[in-house]
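Reviewing the structure listed below.
One protein chain is absent from this view; the other protein chains keep their places.
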Amino acid sequence: MSVILRIRNLKKYFPTSKKGVFVKAVDGIDFDIYKEDVFALVGESGSGKSTTAYTVIGMYEATEGKIEYKDLDISRIHWKRPIQLKKNIQIVFQDPGTSLNPSKTVSQIIGAPLIIHKHLRGEKLREAIINALNMVELPSEYIYKLPRDIGGGEKQLVAIARALSAGPEFVILDEPTSALDVSIQAKIIRTLLKLKEELGLTYMFITHDLSLVRNISNRVAIMYLGKIVEQGPTSQIFAEPSHPYTQMLLSSIPVVTKAEEAFKPKQVQSTGEIPSPVDVPPGCSFHTRCPLAWDTCRKIEPQPVELQPGRIVKCHLYSKHKATLSGAKL
Amino acid sequence: FGQSESIIRATEDWPTYIDPAVGSDFSDCIAIVNLYDSLVFPNADGSVGPHLATHWDVTPDGLTWTFYLRQGVKFHSGNELTAEDVVFSVERLLTMGEGFAYMFEPFIDEVVALDPYTVQFKMKKPYGPFLSTLVRLYILEKDLVLQHLDSGPYGEFGDYGRKWLLEHDAGSGPYMVEEVKMEEYVLTKKFDDWWGGWEPNAPEYFKEMATADPVTIRTLVAKKELEITDELQPMESYEAMAKMPGVEVVRFVPGGMNLNLMLHTRKPPTDDVHFRRALAYAVDYKTIANIIFPGSLVARGPVPQTLPGHDSSIQPWEFNLDKAREELKKSKYYGQLDEYPLTLSWCAEVPEEEKIALMLQANFARIGVKLEITKKPFGSMIADAQNMETTPNCSLVFVAAHYMEAGGMLTTRYHSQSTGTWEQCEWLLNPEIDQMIEDALSTIDTEERFNKYHAIQQKLVELCPTIWLIDRAETRAYQASYVSWFVADLVHQGKKIALPLGYGLYAHDMKVFPEKK
Amino acid sequence: MRDSTVAIDISARSAYAERLKRAWYRFSRSKLSLLGLLMVASIIFIAIFAPVVTPYPEHAGAFVDFGNTMHPPSLEHPFGTDAMGRDILTRCFFAFRGALIMGIVVLAIVVPIGTAVGLFGGYFEGKWFSTIVMRVTDVFLAIPPLVLALAIAALLKPTLTNSMIAVCISWWPWYARLVYGMTVSVRNEPFVKAVELTGMNRFKIMFSEILPNHLGPILTKMTLDMGWVILTGASLSFVGLGEQPPTPALGTMVSDGAKYLPTYWWISVFPALMIVIIILSFNLLGDGIREMLTSGE
Amino acid sequence: MSLTKYIIKRIVYSIGVLFGVSILIFVISNIVPGDPARMALGPRAPEWAVEDLRKEMNLDKPLVERYFLWLSDLMRGDLGESLRSRRPITKDIAEYLPASIEIIALSAFFMAVIGINLGRLSARFSGTWFDGVVRILSYTGIVTPAFVWAILFVLLFSYLIPIFPTTGRITPGLAAPPRITGMYIIDGLLTGNFRVALNAFWHIVLPSLALSMGGAAQAARMTRASMVDNAEKDYILAVRAYGVPNKLIYRRLLLKPSLVAPISIMALDIAALLGNAFLVELVFLYPGISRYGVEAMLNKDLFAIISVVLIIGIGYTIANVVIDVIIAHLDPRVRLGGAKSA
Partner (left out) sequence: MKNEEALAVQNLRVNYKIYRGILKVLDGINLTVKRGEKIGLVGETGCGKTTTLKAIMGILAGNAILSSGRVTVNGKVVLQRSAHHMVRKSAKRVAMIFQDPTASLNPVFTIGEQMELVVRYAANRSSSAREAAVNALRLAQLPDAERIHTNFPFQLSGGMRQRVCIAMALAAEPNIILADEPTTNLDVTIQDQVLKLLKRLCDEQELALVLVTHSLGVARETCDRIYVMYAGTIVEYASSQNIFENPYHPYTRGLLAALPRLTGEGIAEGIEGRIPDYLNPPQGCRFAPRCEHATEKCFSTKPGFYEAEDGHFVSCFLYETERGVASDVSHSSDTES
């Protein structure tokens, strides 16, 4: 399994109106995405998921750190990247309502990357567009529709068709279904998975829905306030969530069956809200909500601990100090 | 301050300059004649009589004039007027070079005060109409002016009191400045100590108001809040006012004013004399004289018919399109008229001129001449007249005599030195004419001088630099029921009126009877 | 593939037809919009065919008839005659020409310039050159447009062309500002980001991706502005800084006629009424277009 | 960011813009042809006098230098001399500006008070005949230019129903009050000349009304639209469901959030108002700064034109700042530095 995307110590700070004060949207994260994986990035609103995605795709210039795509350093803003790269990496945005240009027809929307990357014109272009539409199981009559004439789910399919039309290798999906109903979500997810198999794609899938993650991804990273607090293979994380935050997330999910109920960890009750990324709490940034926090958590930032190969947790409970400090119990 | 009911209110343009060394237009003159005295005073028939000077001598060569001043004349400040003040006023006028200075500057060499009541003018060359022009030499109080100097270009005299005199007076005239309200009015109050004495019922106040809006004026007249209107109202307005009880509309040809269509003689196609004549034949003079400016006379040459020195042998132009076409055929522009459209400017302040402009446009169109007309504020017309390129082919301009003799008007209108001013948009630049004018002016003998004027007029008719349209009747409405106005009386008596600009509104000679309102 | 292409073409055509039909439906829903359209059409018609539809076309040019001045409205002269004996109705109708030319020319100049500036400034918002451009726009916006137009017209010669120049100078910033605002609000929208990330040329993004979304509001503003530009032109000529006589201009007619109030009220009241009607027509039409473009399903 | 800080920031920015304005109009007025010195002195002045004046006016210096000289004069409160009257413009403006301030202040008051209240009532009774009348009125108000209103008012009030004077500042014959502010109403009140104050007020009613019609109509329309819009918002539905009386809702809960939009566009209305003052003062022969401006324009009185435009620019800028402050007051998000107001 080869690494297709490698992120090291990535930081993205946004300046605020006050001098010297930054929104630390992404604050030093590391992860690897393997080829033909579905890598899920999970976290609450404001935890920096989208910012990570936008930095990877080049919409933002990284404040610090390194992004490598197939060993090529791409930690640059998008117009400084080679055009080939733009073809290889694509993104699907969260809100299908705003990700399609309301004044363009479906064929113009899907055609744009085809013209730029494949230099198609005329009949060839039209064929390629229809192919792309068929790929997402939309009928070819759609090519002359305007976004406002089609439903939310269909819009998202068009956005997916646009992302895939030029033949990318790596696709970032930023909450592609969170604005949609579950019945539509199911269809979109299935289409995405089918295409991944067919085209050998790699996905970075951003979501806050852990149930969804459980069903589609191989690897998960949980983000909190710009940092990844826990990452590892999906099955392991769900079977044995280590970080208190992961547990909190899992325990908060409303479920519909008893089996699921039983699956949820019971120890950690959800409390508090995610603080503002402008003033991140010192020490472990989760300590303000953590029922298990003790003094060290308030002062020292925990270092990543590799529990098993590829499974990393950032929590004092698992660091070397654990034995010596406190009587906190799980 | 409480205003007496004994007031004459007259409208006119805003008198920008009430300083006699600066102002010279109609509205300025009205204020100045009331505020200041001159050595001689104009009579209604165009002659002059003693005023500040009781009598005078002139040497036979015409080079030295001696004036003997009235004693005990007081300025508004209470100080006595002496020869020193006369000298100062002349020097001030000549140094500043504005206003009426042009009438004196070429002739006066030196002025000296022989004693407090005698003043002597040394001339550079003989000047025939000198006495007539002296009406325009107003005497300021030297000491008062010197007290109000500001910084300016005139050396030790700074600005020569110019700034101060914009809103104050330093005169000895029958009225003195009470209040100057910018762009609104100049209010003057009777000077009780005036040397000439006062008749009962003379107006306590004289107010020159700057408004020409017909609606306002009509309202004011109806409410008896305006005694004498300006002469710029639309005819319809006068008609309406004539119907108001107690209001009378007076119409007279003041002798000093004519309406000219000045033709640019240095710009194609009006540089061709035949072309100009053709135009002259294509004007419907009668309509202008009878309908647009009713009561006016169709002009007979460059000099108004009532102005002393006019050549009565000159016949008016006729409206004859056949002759016009004939002349046009002789012109070098015949056949290519389309390439030479004419430009015409008319003066925005005189709305009636628009009618003439439009009529000319229609008239000229009948002989195939295209006329483009532009409405211009007078200020812009002045600016345009400053150089040859910007001066339009035709300028529709009223011109008034500054003193009551043909020579004055001929100078300001046709001498080369007056090119670049709005009074000569013809750019005639004819040395022969210049010479003839100068010759006439230096002739002291009146009859001889007048004959020379006639010759100039005939020559000008031949050159046809101007289409003289009408000698304009001045029309004003006034409150006949409670105001006695000498001009109206003269009109009633059928007398001719040849008063220089401004003297028609000499308030000292008016009477008000507020109780009759 | 061929068959499907044909089918798609048909569906394309019907999609466009459908869209047009829907737009017309939305527009025509309000009777007032229809009235506006009708009135604007009539104004344009009258302006074009003025020599044919007016009773005395010669009165629009060099013409005076001192025998027929100041007639009150009558069958012969529905709007009366003026101080020069000219038929006011004729002159009003001929004045539509200058008014429309003014509106059309000014908008034809101002809209592209303002739009380009606004697009540029909005798309590159935050960059120094965009800041400079928008600050310059602010400077123009800091003087009420009519005042700026008056001042400029005053400094130039009073002609129709110059008054158009004056109005243009004071008008473009408003489009710049409108387009700037709209551009800033969409430039970070995902649909723009999406094409940026595919590597589309930035000018192409500005003009072919962003601009089409602004066309609706621009079109609406243009229609409304037709009325306001014409009014500004009329205001200039009201003060005496516009078209020269004898060419009829509504503003000049109103201000000339104002002298004769109230006795000869028709001289200024009818031209004033025509100004109101022009503005009203374009406003109604503009509101209709706005309705057409914005109303939801 | 506190409110004061916000206002200061706004003012500093406005001053910057005004500098830009001064450059703009100075440049425009200086590139047009014509010799101002000759124009000032009149046709018969000797050439040497014109030459001197040219020097005095710095016309012999390059444009940039001239600008800075002019600017430094300006900073000292010296706007130069009118070419027409050779009077200091500062003096003219001191004379005419107060008159205009009276009219414009009253118009702004009419605009806000009449406009907002009509809009409020129209929204409150939306769908009734009253609403219909207000809507027709406001449309009429919007499409009828101020100078047409002015002419109609003159026609109506001076002749048909002669209850208002139609020209000037006070009745001729009545003396102006002693000058304190130059505003007759205020001076009249301050010095106890109530008759004069009332008379002056009587004179500005019509011009102010004519000026404010468009803005008032626009404000009424915007207020109505914005209130009708907001009336469907959850926060209004909520209080309505909780039984808060309608009166209170329309006077307070709905009105306040709905005022931001109409007041924001009032900035534009004030621009129109300042421009239209040029025509309206002309119709009413009102001796204000705008009529002075028109005279200056018609006579190409360069420095007077520049000064009038600059003054109006300043006035407009001040109006904008005031409007921003009102909005900040209405909208806590602006005041307390949240998101920018919509």
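Order of writing sets the labels: A, B, C and D. Residues in every chain begin at 1.
In the analysis below, a residue touches a chain if its C-beta (ideal position, glycine included) is under 8 Å from a C-beta of that chain, and two chains touch if they have at least 3 such contacts.
Fair warning: this is a prediction, and the values are worked out from it, not measured in the lab.
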Among A:3, A:125, A:193 or A:300, residue touching the chain not depicted: A:193
Contact with the hidden chain (one of A:123, A:181, A:279 or A:295): A:181
Options A:20, A:122, A:254 or A:309, residue touching the unrepresented chain: A:254
Contact with the hidden chain (one of D:10, D:66, D:87 or D:240): D:240
For subunit A, the residues touching the chain missing from this view: 44-45, 151-153, 181-187, 189-190, 193, 208-212, 214-216, 235, 238, 248-257, 259-260, 263-264, 270-271, 273-274
Touch residues of subunit D, complete complex, unshown partner: 232-245, 248, 253, 256-257, 330-333, 336, 338-339
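Quick note on the criterion: only the chains that are shown with their structure count from here on.
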Centroid distance [mean C-alpha coordinates] between subunit C and subunit B, Å: 48
Where subunit B and subunit D are represented by their mean Cα positions, the distance between them in whole Å: 41
Residue list for subunit C, restricted to those that touch at least two other chains: 240, 258, 261-262
Numbers and ranges of subunit A residues touching at least 2 other chains: none
Residues of subunit C that touch subunit A when the two form their complex: 1, 4-5, 7-8, 11-12, 15-16, 19, 189-200, 209, 212-213, 215
In the complex, subunit D residues that touch subunit C: 14, 16-18, 20-21, 23-25, 28-29, 32, 139, 142-145, 147-148, 151-152, 154-155, 158-160, 270-276, 278-279, 282-283, 293-294, 296-298, 300, 302, 305, 308-309, 312-313, 316-317
Touch list for subunit C against partner subunit B, complex: 62-64, 66, 69-70, 83-84, 158, 240, 244-246, 256, 258-264
